[in-house]
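Below: one structure, written as structure tokens.
A single protein chain has been omitted; all remaining protein chains appear in their positions.
As written, the chain order gives the labels A and B, with residue 1 at the start of each chain.
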Amino acid sequence: MTRIAIEDLAFRYPGAPSDTLSSLQLEICSGEAHALLGASGAGKTTLLNLLSGLLRPSSGRILFDGKDVSNLAPKLRNIAQVFQFPVLYDAMNVANNLAFPLRNFGFAPSDIESRVARIADELDLRSALDRKVSGLSLFEKQLVSVGKALIRPNVDVVLLDEPLTAVEPHRKWQLRQSLKRVQVDLGVTMIYVTHDQTEALTFADRVSVLTVDGILQTATPEAIYAEPSFEAVGSFVGSPGMDFVNVAGLSRVPSNLDASQKLGLRPEWVELCVPGDGMTAGVCDDIVVLGTAFGERVGIATVTTPAGTINVRTSGDVALGTQLGIRFKRAAVYRDTALVGSHEF
Amino acid sequence: MSFSRPYDNRAWLGVLPVLLLVAFSGVIPLMTVVNYSVQDILDFNSRYFVGLDWYRETLGDPRFLDAFIRQLGFSATILAIEIPLGLLVARGMPRPSTNRGLTTSLLLVLLAIPLLIPWNVVGTIWQIYARSDIGLLGVFVNALGISYNYASDPLHAWITLVAMDVWHWTSLVALLAFAGLTAINPAYYQAAELDGANAWQTFRYVELPKLKGVLIIAVLLRLMDSFMIYTEPFVLTGGGPGNATTFLSQYLTTMAVGQFDLGPAAAFSVIYFLFILLFCWLFYSSVVQKADA
Partner (left out) sequence: MLELRGVRLKEDAAAFDHVFNAGEICVVLGANLAGKTDLCRLVAGLPTQASLATAVLDGVDLVSQPTRVRSVALVTQAFVNYPNWTVAQNIGSPIHARTSSRTIRARRSAKTATAERVDELAQALGLSDLLARYPHELSGGEQQRVALARALAKDARVLLLDEPLVNLDYKLREALQGEFKTLLHDRGTIVVYTTSEPHEAFALGDQALLLRDGELLQADAPLEVYCRPNSLDAMDLMSQPRTNRVAIANGTAAVRPEHISLQAIDDAITYQLHVIATETNGSESFVHGSCDGADWVVRQSGITVLQTGETVPVYVRREDLLEFSA
């Protein structure tokens, strides 16, 4: 239940030619589920290690509830961490794994028992308490790892480093849901690091998008998707990413937009129409079929127009090479790669 | 995994030399020994089948039993010292993730040195080293007030032998344990630290379980080798004083080479071989079975 503040944080690996992280600012509220979303190489693991104390910052500060912890050892920071793969004590059973941190921090046996029971209930592990961890599936083991991280009631923050990596694909959503539910129930501040946008956008109250240029935006998942502050955020989030077209290249320019701006478009914000009717027109270069919906073929058509390439969500048959018009329903407006507003058509 | 169809059957010819070599140097001699163990061989041309007589005689021989008990005591002692000591040394060494470069490499080389010395040289080194008149160790110990002489006192002979074996072989355990420790993912240490574990708990709950495979190999190797030990004690004490340090291998050699009693010696060898096999199997299955349970 702690507020985390990162002030002007910078870090450079010894011998590296440039900073991995520089001038980072971030505030995470108490009890918030926060996701750090970024591609590999953006520095998310570095930031996580700075938060956990494995690394010390080159400059700047990290504050837990106002207290400067930047140079404190991990043990003293009162945090817990969940790793990419289950990290458990193989020789012990589930109950002892969960109880281990509590015993080391001197909790009374009766308190330990009730806390273990509570966490096991939250994570649906009651039936597994007596089993040895080596006999569990990856999903169950990771669940125990999460339990072990949450077991101490006074932990300041729980750090999760891509925790779904090792879990079987069809069970990932279950672990995601368990994490979310337990985060809400216990009110623990959680920082979840991932490169998967689905994980970030479904889990978090707020998401920070991290690239080599730093934290580009911190906002709710809806805002990150619909109003990305920078073009880089727009193209990173969404599958496919946002398309950017030059206003100057459109056949019809609305009055309140000017030629120096760009419009950010998502496939569901545009639709196909007759070539003369829309904001622009172009040739369909590629179609990726997604499946069918209500008997009609659904896909994403890539249309090359004078203003730029646009991916359009289509239903029905669209032939390659045909001339198509594109009507815009809404767009995000950018000048010099930064968001200036949104536009409804 | 196998090829769906061998490309060239001539490959079998390539394996033939090795097969012949192993047959010649291993299988046939072993069969010969078993053959001799059931015969009374007076000289090259007169042999008589005696069945299991030699086996009965050997197992009833008091000197055999004494040597056997001494051997057991020796193996147990050195295992009890070398395994924990090797582990301790391995834990004390800086691991590559924290300290790249020279120190680790230097220490590894230093550790490897005792393993590279020919075994009879090891025996000779200690024989001189521990001498109470001119040996560095012998003189030193005597100067401390303890009247130490491995040539006349059985207990001193034992202690010197054990010390020599520990000096010689602990490095093997240390190197194996070190390799095992470097293979442990740092995340486990991190998690243990965050869980509030102290150094002992980290060792017991993180390192020991992960070193199980390595330790099994180390124990098996030392068990087998120490049970067969010959050169070093022979050079150091010659089996003395009296027969205080006469182990199985030496007794066997005396019988086979010195007295040329091929029949009993062969039976002895077979019994010896079976014992080693038995102990190793007992150890391995008890540890591995525990893991599976």
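The working rule: a residue touches a chain if its C-beta (ideal position, glycine included) is under 8 Å from a C-beta of that chain, and two chains touch if they have at least 3 such contacts.
Small disclaimer: the values here were computed from a predicted structure and weren't measured.
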Inset, instruction - Looking beyond the chains shown, say which of A:Arg297, A:Arg327 or A:His343 touches the absent one. - result: A:Arg297
Legend entry - Option from A:Asn71, A:Gln177 or A:Thr337 whose C-beta touches the chain left out: A:Gln177
Legend entry - Residue of A:Asp90, A:Asp196 or A:Glu271 touching the missing chain in the full complex: A:Asp196
Legend entry - Residue among A:Ala39, A:Leu76, A:Ala259 or A:Val340 that touches the chain left out of view: A:Ala39
Inset, instruction - Could you please point out the chain A residues that touch the chain left off the display? - result: 39-41, 169-170, 173, 176-177, 180, 195-198, 201-202, 221-222, 224-226, 236-241, 266-268, 286, 288-295, 297-298, 313
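We take it that only the chains that are shown with their structure count from here on.
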Inset, instruction - Within their complex, state which residues of chain A touch chain B. - result: 52, 54, 74-75, 79-81, 83, 85, 87, 89-92, 100-101, 104-105, 148
Inset, instruction - Quick one: which bits of chain B touch chain A in the complex? Just the residue numbers, please. - result: 185, 187-188, 190-191, 193-198, 201, 205-206, 208-210
